[in-house]
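Omission of a single protein chain aside, the complex is shown with its protein chains in their original locations.
After this line comes chain A, so read on.
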């Protein structure tokens, strides 16, 4: 047998299968985000209680509305009540009332200097932390209102396993879109010292255009079309419709993925601009 030349056909040495180092960094960060929030269980439970109470109030309003106008927006009463409690369940994970990203506060206090020193992406760092936060708040703030809604009014549950799978993906994408938006709002504090204005504006937009106040398919004409194509729709309306089976799941996921990609790309650009601003103009 001819001996093989030592330099040919050398396979790369077998390494143990280990996750990519950056991946394990961000996975761990997500875990820390989860645990960091679990330190504030009382606050989360208080939030869940509020979400549940408001859910009950909203459900009564929607029941009255749908009894007066059955079949409105293609929902029956049970769909409308389900939509209401799903919306309540999304408030925590999607952080529909704003905030969640600590960055704005850190820019104001100057702690962001520590973040800027780290050899890591500021955006990915915050995204990982936020996904962990959303995971924790899903357990504490999404499950209770949903169960309460189911017990008090009865809610629709998807019959097919596929719908559950699509809904899960849609929910996660909703959180990512929500992060993409909130991260941009938080980044604005690099330019605007007091970000309360942008936060308040963001909250109003998110509340209305997510479908939290009223389902977006209630609005006819160009306004309805516009509302349904903005990123906030990806946070409540779209995942709720996927759950209710009112929308083609793949088209819905595509819509969310597009917004997630667009907002994250915009966030990456804005991060570069923010870094350059600090580096060039001082912080």
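Note that contacts are C-beta pairs under 8 Å (C-beta built on N, C-alpha and C of every residue); 3 or more make two chains touch, one makes a residue touch a chain; residues count from 1.
We adopt the following convention: contacts and distances are computed from a predicted model.
Peer 1: Please identify the absent chain by the protein name in its UniProt record; candidates are "ABC-2 type transport system ATP-binding protein", "FecR family protein", "biotin carboxylase" or "Acyl-CoA reductase".
Peer 2: "ABC-2 type transport system ATP-binding protein"
Peer 1: Of A:56, A:78, A:120 or A:257, which one is in contact with the hidden chain?
Peer 2: Looking across A:56, A:78, A:120 or A:257, the contact with the absent chain belongs to A:120.
Peer 1: Quickly run down the residues of chain A that touch the omitted chain.
Peer 2: Those residues of chain A that touch the unshown chain are 21, 24-25, 28-29, 32, 35-36, 39-40, 110-111, 113-114, 116-120, 278-283.
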